[in-house]
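Pasting a structure below so you can have a look.
Note that one protein chain of the assembly has been removed; the remaining protein chains are unaltered in position.
For subunit A:
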Amino acid sequence: MGKLIKYELKKQRTTRMVILVGLAAGLIAYTAGILFDLENVMLISLGLIAIMAWPVLFYVGIESIFIFNQDLRTKQSYMLWMVPKSIWEILGAKFISAILQILIVFVMYAAAATVAGFVTIVRFSDFQTVLESFGELSVMFRESGISLPDMIWFLVYVFLLWTIAVMIGFLAVILSRTVLLRSRFAGFFAAVLFVLINMAVGGLYSMMMYILSGVVDMSASPLWNMLDVVFYLLASAALFGISGWIAQRKLSV
């Protein structure tokens, strides 16, 4: 599967390059703003880097779905389906490379933040203020009631929600390309299916919660968190299984 991941990551290379160039340009502008006391340049460049982080992460998160659809539309999918690899390996490689892509972009942003912080410290030569800022930030978190376990749970939730979104995306693309193999509307149909399957999964979740809340009183219980995790894991596994099953039997690439 490692080799499949290698080529999936190569497909996403352009996105990484664009993000890298954007970050580098932002950092250069920020550094210039700091060095030459151009406050506007400094603020705008930093603001742009921060504002763009969300759409960039959102796009990177779902890029693997677009690439999968594009593979099937352009017949580059032959490259995957002509090699002696099972559908599980192919879909698994796509999923893992999507995780890696997000991690790489995250590291790029972390590196950019470190560089920006370093430049700021060097320019103002005031480590004390920086340390104090970190101290204030941690106090702010503590006082607002956000603990480390809360943050870990939050990250786990984000990861699970993202996983389920990617799995729904894969299923939508596979269904669309199975039913509307030669139609130019297959991409649009996949988007519609994505919304519908999302709604179905959401409905299932609500139903499960409704049934369980009638059985046991778990309000404010940490068990709810566990239940969420179990639901998302099972739903993701089921979506992955259905996608693979359909692709193995019905999908013509």
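Going forward, a contact is a pair of C-beta atoms (placed from the backbone, for glycine too) under 8 Å apart; a residue touches a chain by one contact, two chains touch by 3 or more; residues count from 1.
Here is the rule we go by: contacts and distances are computed from a predicted model.
Asks: For the chain that is missing from this picture, which UniProt protein name fits: "ABC transporter ATP-binding protein", "Flagellar basal-body rod protein FlgC", "Hydrogenase maturation protease" or "Protein translocase subunit SecD"?
Replies: "ABC transporter ATP-binding protein"
Asks: Taking the full complex into account, find the residue in A:Thr114, A:Asn225 or A:Ser252 that is in contact with the omitted chain.
Replies: Per the contact definition at the top, the residue touching the missing chain is A:Ser252.
Asks: What residues on subunit A make contact with the chain left out of this view?
Replies: 3, 6-7, 10-11, 13-14, 74-79, 81-87, 181-182, 249-253
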